[in-house]
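Excluded from the complex is one protein chain; the other protein chains are retained at their positions.
Take a look at subunit A:
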Amino acid sequence: METAAYMEKDDSLRRGLTAGLSIAFGYMPVAITFGLLAGSTGLTVFEAVLMSMVVFAGAAQYMALSMLAIGAGMVEIVLATFIVNFRHLLMSASIQERAEPSSKKFRALFGFFLTDEVFAVSSVKQPPISGNYILGVGLSAYSSWVGFTAAGFYTGALLPGVLQESMGIALYALFIALLVPSIKEEGRPVVVLALLGGSFHWLYQLFLDTGWAIMSATITAVIVYELVDVRRRKKR
């Protein structure tokens, strides 16, 4: 009996690792780009790989680079990271409702890997979701993220100077590329939210430091959107 239970556990970890390969593949270009940009922003390979190992959050890491590039303070970057990654609270809660019971230590372990993508792949499973399965998905994604950060860092050094100069656009291109699929899928709300965020940032950066301006703009944008949306729905 004990052996059977053990083997079942082992199997869900393996199935998780396999399911996570889709994310591993998807992360590859994003991590290579991150490593490459980290190099051009002035981080060492140690710092770039450490960030991928410790933080494991694409959008926040890209944001940290763009904030470092414009000379934002370290405390601002940490706070902005908190704001950007706060959304994982909801995903963690949703997993908590549907995951197989397990020890707190074990939940604290697989919780580390809960990116948007790991959450998405894990949560389409029928509950109860095995913790080992989530851990497997997370480990696949994580290996790719960390490994290709290092790979990207070194390919960046091979680039000629003219190309490097044009790379100032890379982060913006990436953010646009992250927005476009959501615009295609959900349309107007995404466009309006992005425009609100951008407009308030434009306003706030006139009198606030960049990090604080981004955070304030984000909070104002979601509040304004919610207020307008509620009013509009009441009118109907």
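Operating definition for what follows: contacts are C-beta pairs under 8 Å (C-beta built on N, C-alpha and C of every residue); 3 or more make two chains touch, one makes a residue touch a chain; residues count from 1.
By definition in this document, contacts and distances are computed from a predicted model.
Missing chain, UniProt protein name: "Branched-chain amino acid transporter", from among "Peptide/nickel transport system substrate-binding protein", "Branched-chain amino acid transporter", "Serine protease" or "Cytochrome b". Listed by residue number, the positions of subunit A touching the unshown chain are 29-30, 32-33, 43-44, 46-47, 50-51, 54-57, 59-61, 63-64, 66, 70, 74, 77-79, 81-97, 99, 104, 107-108, 111-112, 114, 162-163, 165-182, 184, 189-190, 193-202, 205, 213-214, 217-218, 221-223, 225-226, 230.
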